[in-house]
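For reference, the structure I am asking about is given below.
A protein chain is absent from this complex, but the other protein chains hold their places.
So that you can tell them apart, the chains are marked A and B in the order they are listed, and the count of residues begins at 1 in each.
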Amino acid sequence: MARSSSLLYLDGVSVSFDGFKALNELSLTIAPGEMRAIIGPNGAGKTTMMDVITGKTRPDSGEVFFNGTVDLTGEDEASIAELGIGRKFQKPTVFESHTVWDNLELALKAPRGPFATLFHVISGGEKKRVEYLLDLIRLGSKRHELAANLSHGQKQWLEIGMLLAQDPKLLLVDEPAAGMTDAETAETAELLKDIANDHSVVVVEHDMVFVRSLGVKVTVLHEGSVLAEGSLDHVSADERVVEVYLGR
Amino acid sequence: MMSSFLFRAMDARAGIFLAIMAAVIVLVPAGNLLMPEGSTFHVPNYAVTLMGKYLTYALLALAVDLVWGYCGILSLGHAAFFALGGYAMGMYLMRQIGTRGVYGDPILPDFMVFLNWGELPWYWYGFDMFWFAALMVLLVPGVLAFVFGWFAFRSRVTGVYLSIITQALTYALLLAFFRNDMGFGGNNGLTDFKDILGFDIQADTTRAGLFAASGLALVVCFLICRAITRSKLGKVLVAVRDAESRTRFLGYRVEHYKLFVWTLSAMMAGIAGALYVPQVGIINPGEFAPANSIEVVIWVAVGGRGTLVGAVLGAVLVNFAKTWFTAALPDIWLFALGGLFVVVTLFLPKGIVGTLSQGWTALRQRKVSEDFEAGSDQPPSQAPQSPASPANVSPKKSASTVPADADPQPAE
Partner (left out) sequence: MSLMRSFLLLFSLAASLLAAPALAQSDPETLRPLINELANGKYSETEKQIGALVATGDPQVAPALEALSDGDLYVRKADGEVFIIKKAGKAYALIDPLTLETAGEAAKREMDKIKVNNKLRRVIRSALGSLTLMAPDPTVRMAAAEAVFKAKDPDSIEALDAAIAAEADDGVRKKMEEARAAAVLNSDMDEAAKLQAVSTLGTMGNRDALSLLIAVQSSSEGALRDAATSEITKIEKSIAAWDAAQNIWYGLSLGSVLLLAAIGLAITFGVMGVINMAHGEMVMIGAYVTFVVQEFIRSSAPGLFEYSLFIALPLAFLTSGLVGVAIERGVIRWLYGRPLETLLATWGISLVLQQAVRSIFGPTNREVGNPDWMSGAFEIGQMTITYNRMWIIVFAMLVFAGLMLVLKKTPFGLYTRAVTQNRRMAASMGIRTPWIDAFTFGLGSGIAGIAGVALSQIDNVSPNLGQGYIIDSFMVVVFGGVGNLWGTLVGAMTLGVVNKFLEPYAGAVLGKIFVLVFIILFIQKRPRGLFALKGRAVEA
């Protein structure tokens, strides 16, 4: 796919730490509105890829473009977030000493400067938006709870809610189903599918059942580059993928 | 906009604090000036100065609490900003001496005459005017903090690294101010002040006035801190404290937020120093000692960080204890202070105010859930858990039991 028509465009991206190549000539393209699942064994470079996209790690070489025109390698985390890329961490990270409501309010799309927040007064529209998200992530009854007191699954959901509050064009979701019960996993898959209706989503996941339930195109990473791409059935039939996963 | 900003500063706790402060600001000077000596209500002169000193310390503690309690920046160098503010005020007071110095030089302070300096160094110009000195009290610590913070926060120096370089900062200033050719009186510092704004600095009324000024400055800064910490900006600060990287990925420029409170906090420390100097009558490089900065941190820890009121309470309590100990059992004081550091970090991580308010919240919650069980239709999760005072309720991590992940980690 051409760079101009892509939402996210990675080409030949390499990152190494002290000689260890975490990413090796990685190329990946996400179309607007697409939902993509990324799988791969430990150390395949999934998290490093997220770090490169969100500005946490600078690539040694390669191109990273957002919306076809914006070069992400020159931007920091905050401006990339403002461009419209939201990220959920592997380990759920919410603001534990804030309430659920405050967590969402902080994530809402609004001016991010210190003086803007200093004199900020929450508007009716913002309140409605928070209420809507609370409903969506099913934490309405916990709105005044401290985030620290939520269960693991609830924290995952809260983080997804915060992601949505940012109203990003692209969501990077790192292992959303980790540590969830089967029922929760299924609900999370439904939630992500809903979200994918009006956002582009990249999901990194280990859980094959979960990936299957998403029913989207899958990219397999191995040793920092793309090993295979296609539907889940297609990649599971690929011998190299089987070898990587089962060590044969 | 402004009114809602200030309005946010008020609630019951702030109200109690303000009432007490108002009483102190009125009653102490009144007790000193109006009550005859010998009366039970007479406040002796030394007590006015002493309490005035406590108030400036409380202001310094407030400044430290703003950055440490809310933003997680443990500064071990706030005494530097305090001392810089103090020096700015001291320079004004030196220039006010005029021909009344030992050498009677109308322009040069005594120590410069003594060192055979021909003329006033350029950086002493303007300090004969109070407004200029007052501006410098804010600007010198503010600009230093801004420059330091701009470098430090932009390159993401955090945690203990930041603490250590703030300590190095104050240590470097300590060494610099000890030098005679810096032009700040070297070892002896600035002293022998005569008057301030035309009032005799030794007079009872001036002392009472300085006391009241310190109290007012504390109240104003308290309200500013309060308004900040309860605004959305305050919530962002706490977010930075708890999960800096998450805050960044939400699109907040963390370094700007840090720089804002850091500079503001340094200015408050500068004001505290400026009010401290005329009351104790001297400023010397000893104020820059790294030990002083660390002591401020323990005042905040004792009172309860992230509570503002706690910082003030802690500063007054610890300094009162210090005054008492150093008079009664001078050898014991360092043992007591050292022990205080250990005991507070081990057993009272939330400090006095934090622990009390946590207990209070827990009590109320239990009552609400009892009501619920007794048939009330109010679900317990709707319990008024005072979402507006987020910072005093620390995350699980600081509970007194050791959490599972509380293992030593190699410093990153």
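FYI, contacts are C-beta pairs under 8 Å (C-beta built on N, C-alpha and C of every residue); 3 or more make two chains touch, one makes a residue touch a chain.
What you are looking at is a predicted structure, and each value in this text was computed from that prediction instead of being measured.
One of B:Tyr161, B:Trp324 or B:Trp360 touches the chain omitted from the figure, and that residue is B:Tyr161. Residue-wise, the contact with the chain that is not shown comes from B:Ala243, picked out of B:Leu190, B:Leu210, B:Ala243 or B:Leu264. Across the interface with the omitted chain, chain B contributes residues 74, 148, 151-152, 154-157, 159-161, 163-165, 167-169, 171-172, 175-176, 178-179, 243-246, 249, 290-291, 294, 297-298, 301, 331, 334-335, 337-342, 344-346, 349, 397-398, 402-403, 405-412.
The rule we apply is simple: only the chains that are shown with their structure count from here on.
Distance between chain A and chain B, defined via averaged C-alpha coordinates, is recorded as 42 Å. Across the complex, chain B is touched by residues 54, 56, 76-79, 81-82, 86-87, 89, 93-99, 101-102, 105-107, 112-114, 117-122, 141-142, 144-146, 148, 162, 166 of chain A.
The residues of chain B lying in touch with chain A in their complex are 1-2, 4-5, 228, 231-233, 235-236, 238-239, 241-243, 245-254, 256-257, 260, 379, 381-385, 387, 390-391, 393-397.
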